[in-house]
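With one protein chain withheld, the remaining protein chains of the complex are depicted in position.
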Amino acid sequence: MPTKTDKRTTGSGRNDTGIDTNAVRADFPILTREINGHPLVYLDSAASSQKPKAVINSIVDYYENYHSNVHRGLHTLAEKATNAYENVRGRTAQFIGAPHVEEVIFTRGATESINAIASAWGDDNVGEGDEIVITEMEHHANFVPWYALAKRKNAILKKISITTDGQLDLSNLSEIITERTKVVAVSHMSNVLGTINPIKELAQAAHKVGAILVADGAQAVPHMPVNVSELGVDFYAFSSHKMLGPTGVGVLWGKKEILEKMQPFLYGGEMIREVSFEKVTWADLPNKFEAGTPNIADVIGFEAALDYLENLGMDNIRRHEIDVTTYAIEQLSKLKGITIQGPHDATMRGGAISFTDADIHPHDISTFLDSKGIAVRAGHHCAQPLMRAMNIIATARASFYIYNDRKDVDTLCNALTQMRSYFGL
Amino acid sequence: MPTKTDKRTTGSGRNDTGIDTNAVRADFPILTREINGHPLVYLDSAASSQKPKAVINSIVDYYENYHSNVHRGLHTLAEKATNAYENVRGRTAQFIGAPHVEEVIFTRGATESINAIASAWGDDNVGEGDEIVITEMEHHANFVPWYALAKRKNAILKKISITTDGQLDLSNLSEIITERTKVVAVSHMSNVLGTINPIKELAQAAHKVGAILVADGAQAVPHMPVNVSELGVDFYAFSSHKMLGPTGVGVLWGKKEILEKMQPFLYGGEMIREVSFEKVTWADLPNKFEAGTPNIADVIGFEAALDYLENLGMDNIRRHEIDVTTYAIEQLSKLKGITIQGPHDATMRGGAISFTDADIHPHDISTFLDSKGIAVRAGHHCAQPLMRAMNIIATARASFYIYNDRKDVDTLCNALTQMRSYFGL
Amino acid sequence: MSSQLDDMYRDIILDHFRAPRGKSKLDKKDFSSGGHNPSCGDEIEMDIKEENGVLKDIHVKCRGCAISVASGSILAEAVKGKPFEEVVKIAEEVRKILKGEEGVLSEDLEDVDALKGVRKFPVRVKCALLAWLTLIEGIKNYKSEDGKENPTISTDEDDK
Partner (left out) sequence: MSSQLDDMYRDIILDHFRAPRGKSKLDKKDFSSGGHNPSCGDEIEMDIKEENGVLKDIHVKCRGCAISVASGSILAEAVKGKPFEEVVKIAEEVRKILKGEEGVLSEDLEDVDALKGVRKFPVRVKCALLAWLTLIEGIKNYKSEDGKENPTISTDEDDK
């Protein structure tokens, strides 16, 4: 299939990181689009990634050939749909190194996963005066649920601050994580700064005082190998739509012992064993946490995304992104007026690069870049506390994924240069 | 496009109800499938309906042409996705006669919608000794959340019983709905009995004592014209997947005044105005209730389902189903051993027909029918309290939709006759 | 695929379904056991008479699908008159077989063997299992507590 991608590259898209960007791009129908007369340069994958044909096809195949509600159905379609749906649970467990299949709960997204923990686990385990530790760089999804829990329970919300180069300041960790700490909730990779946080160390620190560690993996799982067992975390949350999968699917992984004791967070069909006016008993894991008709089609589509990522290899993906990120930081640093937030060493961070211009507001940056076909996000990126900590209003954010390469960085940098002259600077 | 549907009909699929079943069937790719060597006769739409090509295509179109995360995005794709997504809110409001667009909240399904009401509204408005009224015919989705609320709050769960012909017994309503009643939660149409409940009257009875009425419309909205304003309800919940739309989308409709006072039920991005460690303020409706990345693709797909239904006309759909249901009840009644549950007058009910065989368990019925390509559901249909009230273990349920016709009823009845001889009866 | 249907509903199964064995009540029972399957609604009760470590007689009452009824009937026939040790062993083998693992049955248990056809219908496996798990639980309980309490098992826990 000849696509517009063929035009945009002179050489091969393959670099020494094992990812052939041109081949990858050919799998993503949207990347052949033109935006405002320019080929689309999609640098907004941290908000949501694009989808390969295989993911789209698997949804179509499901609806055209074996859609049915799952569980309890005795007819052929119901059995096929149930098997396909349940199969993804196993694939997901394997993808993140979960020891038990039934530890994987499908939700509608990372946000719901974290809310489930904060309400179902939190309400039973956090009391007055207890401490909840989060960080200054959390996405609102891993901030507001804990803030609300603290309010409900008269618990104390404590923060791990950030250093000037956008890392967690762990210098006074023993003052922050104390005997009163019940839960430490940390983003595995920041959606604004790209920073990869030391989850394993933090989990150890949490466990030492009997607290649990909740990791927000929404940005990490799409971009690097993640193994929840090795990390030693208690809960891990992420979203399908940021890792090539469909919208409307998230994963809540939790340790079996904890999930077994945890109350349900949604009540309804499929999550019960027996229901009467006098008594209701819950089903076992994972059904206990999956009330109602699940998002069957998109969970099945999510499997195609996992296949695609595994086929490329998460190690290769990580290497590829280090390559592009290194180049991007190098090139952006050369531009007048541009300041890059977060760590400058690409091995310590992911490919979401926030930057500001001394004179031009991020919204104007985004609007201008869009006129050149370049999609970047601008704003507070659902991280207002971080913006406040960095004393900035907003940033522009270019985020890279498997279909981006050094050429995209060049296109971005050229446009940024044109931008300054457009605004008369 | 020639499909297998052409073979199965000798005459025209059009009846005098304004729905041309043959034309409709041609729009549903799955209906050309064979199951166990027989053309699929899908009689399980009450569990989940099949999807027309238009719905599948709109999802593909979205992913191939304008996928992006919504809100706050300033680039072209983000704007297109946001507009498309928000547009569906208006279409949905119009579809159910909601006076205000922002009263439509997208959830992951009817189950989540009802849970949201029971927790966010319920926790603030139901206290010790207050009464929650539900009915004996509720789906677990409209039962367990209220049971759990009653438990949490030491409130009293009261029930409206059913009559022997599967209607609500309203003879002693004034004893059930009292000054202590805070909420009446009723299914608009039973998923087991097909019964259409008198929501308007119940809403009036609830309002007279200052209670609210929550209607579970999961089975009603797909099958008949519904106007929430005319019904006079306070909350209305339903699912996309039962009305031709994708899995993973539900609607929570609530009266603006109530929603405005109600606390959020999920916390995270997009639902806030300002976030700091000291204070978090909520966004306005509808965003306050839509934390995190929504199920963008499927909400857009849901619009295509609304279009499809409106194009056929909900009045025509209702007429068509009365026709098929009347015929089905007539034919099934003739069969030896078969008992039909619920009202026998099709104008008082929807097209989900539960039946039992005197000698054969519903699971055996379903398995046998499946061997003939006929998909029916068997079990308690997530309505164990109803099964108990009817003193049966389970039922087999054949449910009809726009792509079913009288021929499907004949196929079903023939197979049921064969079944009895297969089991040696 | 009617042949697959016939695999499950073998003549032996249908025969047991139509005329379940173990129907007659016992004059005297040493212990009972009950089981059910909330998601299906299958319910089973059994009374058992013991004599010198031998399962002397059994009464099975099952309300459920053809598979669970037939399975209870096959069980009644298969275990009557056998030492408990052997009974438990048979039940454990049946459990293995139904779960798709290797399991060995002696040749005289032809009717039990007929339950194998259920494996092609994964959702129905728990229907076939119900009677056997209920029996195992009943014996275990009788041995440990001298049958003071009737256990009630639920095969939905075996659901996944």
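A few notes on this one:
Letters A, B and C name the chains as they come in the text, with residue numbers starting at 1 for each one.
Rule of thumb we're sticking to: a residue touches a chain if its C-beta (ideal position, glycine included) is under 8 Å from a C-beta of that chain, and two chains touch if they have at least 3 such contacts.
All values derive from a computational prediction rather than experimental measurement.
Of the chains on view, those touched by the hidden chain across the whole complex are A, B. Shown as candidates are A:A81, A:V104, A:I360 or A:V409; the residue that touches the absent chain is A:I360. Of the candidate positions B:K151, B:K256, B:R273 or B:K336, contact with the unshown chain belongs to B:R273.
Among A:H344, A:H380, A:R397 or A:R420, only A:H380 touches the chain that is left out of the view. Only one of A:A54, A:V101 or A:I393 touches the chain withheld from this view, namely A:I393.
For chain B, the residues in touch with the chain missing from this view are 72-74, 79, 82-83, 102, 273-274, 283-284. The missing chain lies against chain A, touching residues 36-37, 360-364, 367-368, 371, 379-380, 384, 387, 393-394, 422-424.
The criterion applied here is as follows: only the chains that are shown with their structure count from here on.
Among the other chains, the CA centroid farthest from that of chain C is the one of A.
Legend note: the chain whose CA centroid lies nearest the centroid of all displayed protein CA atoms is B. The centroid of the Cα atoms in chain A and the matching centroid in chain B are 32 Å apart.
One simple way to say how far apart two chains are is to compare their mean CA positions; for chain A and chain C this gives 49 Å. For chain B, the set of residues that touch two or more other chains comprises 36, 363, 367, 379, 384.
Chain contacts: chain C has residues 38-39, 121, 124 touching two or more partner chains.
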